[in-house]
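Before any comments, here is the structure.
Shown here: the complex without one of its protein chains, the others still in place.
This part shows subunit A:
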Amino acid sequence: MQQFLDTTLGGLVLGAVYAAFALALCLIWRSTRIVNFAQAAMAMVTTYIALSLINADVPYWVAFVAALAAGFGLGALIERVIIRPVEGKAELNAVILTLGLFMVLHGLTAITFGVQHRGFPAPVSTNAIEVGDTSIGITPFGILSIVVVAVVMAGLVVLFRFTDLGLRMRASAFNGEVSRLLGVRVGRMLTLGWALAAAVGAVAGMLIAGGDLVNPSFMDPFVIYGFIAAVLGGLDSPLGSVIGGLILGLSLSYVTGYVGEHLAPLVALGILMVVLLVRPSGLFAAAAARRV
């Protein structure tokens, strides 16, 4: 029972972070039909920016906000400068570009900051919480991670469901031409979509790095895990991405806890294969499949 509780809590924390990352992929996929393979590298860059600030004695939360802002700016810049010119051409062009960008960001970060591992602080303790004599499998930072991800999700829900800006963004993503005819500045909305996605990715980066070591490769596994989570839920569905992230986080946590850590990547790929075979549009893509 104790172990089950521990692995479940651990899985939820992991899942929340995967969910944030999958959500970032989903936001970009929905608006521009591009799988952004540079997402992890972008989040890595913003995390390094935060680390430099923290090392310069800037308070943690100021650095956190700075990482978010840097992600926002980086996302907008990349959409405008790199993605926009290949818009409307073969979709593969943009995907290859994001792969190239992944390598460029990797290289630039290594040159600027070095490749050695560096400690990344956390704003709260990363030791397991103790109840009485036994420690339970969740840390204050883990709880904080879940809260932060929940706040980000809630913010996005409010933005997309209840604001005019969110309505413009959704309309632009679903039907650019009709949106333009209705007066929506679609180009601007797509830029904003990339910016928001990169900011969400930056949050994921900060949560993954907290209390751990970072080097230019620390986000690389998330290229795969975030993608699997997003595909699991349905790349088109933000809610699906979140649930996909939680399912993946829990599954991997159970596998790690009960079987062995080394099996986790294999199970992740297994989940991806099964989803693609049985339900390629993802678990929550029903509405998209019915599209006329």
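Simple rule for what comes next: a contact is a pair of C-beta atoms (placed from the backbone, for glycine too) under 8 Å apart; a residue touches a chain by one contact, two chains touch by 3 or more; residues count from 1.
Operating definition for what follows: contacts and distances are computed from a predicted model.
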Protein that the absent chain corresponds to, by UniProt name, given "FeS cluster assembly protein SufB", "Carboxymuconolactone decarboxylase-like domain-containing protein", "Aldehyde dehydrogenase family protein" or "ABC transporter ATP-binding protein": "ABC transporter ATP-binding protein"
Residue touching the undisplayed chain, where the options are A:57, A:133 or A:177: A:177
Chain not shown: contacting residue from A:186, A:230 or A:275: A:186
Touching residues on subunit A - with respect to the absent chain: 164, 167-168, 170-171, 174-175, 177-186, 287-288, 290-292
